[in-house]
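What you see is the complex with one protein chain gone and the rest in place.
== chain A ==
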Amino acid sequence: MSQSQTATAPSGATAPLLSVRDLTVSVRDRGVVRPLVAGLSFDLNAGETLAIAGESGSGKSITSLALMGLLPNNVSVTAGQALLEGTDLPQLPEAQMRRWRGARLAMIFQEPMTSLNPVHTIGSQMTEAIRAHEPVTAAAARAAAIEALRKVRIPEPDRRMKQYPHELSGGMRQRVMIAMALALRPALLIADEPTTALDVTVQREVLDLLRALQAETGTAIILITHDMGVVAESADRVVVMRQGRMIESAPVRDLFAAPQQDYTRKLLAAVPRLGAGAERAKPLPPAAPAPVARLVDARVHFDIGANFLGRPTHRVHAVEGVSFDIRPGETFGLVGESGCGKSTIAKALAGLVPHRGHVEVDGKALAGLTAQGKRDICRDIQMVFQDPMAALDPRMTVGEAVAEPLLIHGIGTAAERRARAAELFERVGLTPQQMTRYPHEFSGGQRQRICVARALSLKPKLIICDESVSALDVSVQAQVLDLLEELQQETGVSFLFISHDMAVVENVVDRLAVMYLGQIVEMGTRDQIFTNPQHGYTRRLLDAVPIPDPARQRPPQPQRSTEIPSPIWPIGSSPESVRLRDVGGGHLVAEEG
């Protein structure tokens, strides 16, 4: 490549690598032109990382797509400049921009699971990127691709080249994306929420990797993120955006230490922090004689594969010998990384997947219930899911959606049901007038409130919150969490709170269980787990959480050499059950072999 300035240029000494001036990006919708990003200006030097932070709708992703020349058809740059090494990117004709994309400036995206083409091998997708820009032979491109995979520390790169994307985990796929983006040593790398879809321990590894590669190659990075923890740990400077405008721009330490704008202060205050939970200590609900829900040696297995006669050959041990109970009025947390079985437990509790072992709700065992019995159980257990838009029927008014559980259970007259729905709307902070509207007319936070109202309509004893606040902006997230807490104090409802976000969990739960590969490896009160984590996996999880404080620099985490083992076993064999040992005060810890 012609890229010469690989050394990190000291800020301000030379012309910046990228200089964005008054950039305005507008959408044209039925003849009306509306700006999505207005008057954005910033500079970026070689070797530097600039974070663009903001909540949804802030225009941060549109900005990155504008730089790449990948804007949707009806969106375009309408004013301003974006000079990369003196060339105004929006002015480049498409044919020339195409030659720059992937070579001079590259991009990685949020969703590693869907960002690679499922029908082509990793190798063909990587070599294709190289050969699109460099006149090299297939063999040379292949060698370069393997080298790039090695650089992102993918084990056995030769073998990976022949694999298809679905054979790799999310973290591995994101590494492939990074390798592909950096293979041609671009001057600028745009990373749009690169770790948002990844588990926290994997996020840590990917961020460490980006930093190491940057030190090596001198690539400038624009990091687009909503996560202030990630900002604090990775960025040199920060641009805070809101509704298409820049609110504040500052070096990362200054921004966190002394935010100048109200919005920035609010944004930082809303960020859930590890260690903050202990301050809001409330008395633990006593171990009541009758728990709301109880699991004893619960197991959920899924058969997969087929032999010559069509019989399954393997079994996914999604949940393996899990026991815990949820007390009246408490919030019980389930944490762990994707695939650990936490959502499967929720489904088993709600009777949505068949289980073995003993699962009871309000004293009634779920196994062997009649259809009527199952319906009755539904009145005691309700769920609130991650994506409220997907959880609400788009053709049903939200009022109907909230009243529907009453209708299904034949409770009250139509007028009574409407009245109850209206009451619930007010309770969750909406107005009864909004009941005739449809889900798409609400914001994400409002939709989640509607889902909470619907869950409350049957006055359940337990509400399962499966990543219920994970998709919400931090400020909205804080409001919904407050709402849940108020509701618990008023009605005494219990929550099973499932989340991957350790900081949020610390803020809301009374007790929690840490899951790994379908089994509980540690369980105890919030204080026991967060102030005195005993199991190695719990510690890893806690260590990986990014801390929204740039003053606290942590050394890179040692890279995990292997992937999480598979919970899939041949029929007939099964994983070894971990043994939980009480280390005092009901704090249970799995013995590590």
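The rule is simple: a contact is a pair of C-beta atoms (placed from the backbone, for glycine too) under 8 Å apart; a residue touches a chain by one contact, two chains touch by 3 or more; residues count from 1.
Here is the rule we use: contacts and distances are computed from a predicted model.
As stated in its UniProt record, the chain not included in the shown complex is "Peptide/nickel transport system permease protein", which appears among "Peptide/nickel transport system permease protein", "Aldehyde dehydrogenase", "TerD family protein" or "TIGR03915 family putative DNA repair protein". Residue A:Pro118 is the one among A:Pro118, A:Gly368 or A:Pro555 that touches the chain not shown. Only one residue from A:Met107, A:Val230 or A:Ile247 touches the chain missing from this view: A:Met107. When the whole complex is considered, the residue among A:His166, A:Arg395 or A:His440 that touches the unshown chain is A:His166. The residue from A:Leu89, A:Met180 or A:Leu334 that touches the chain not shown here is A:Met180. Looking at chain A, the residues touching the absent chain are 68, 70, 98-103, 106-107, 109, 111, 114-120, 128-129, 132-133, 164, 166, 177, 180-181, 305-310.
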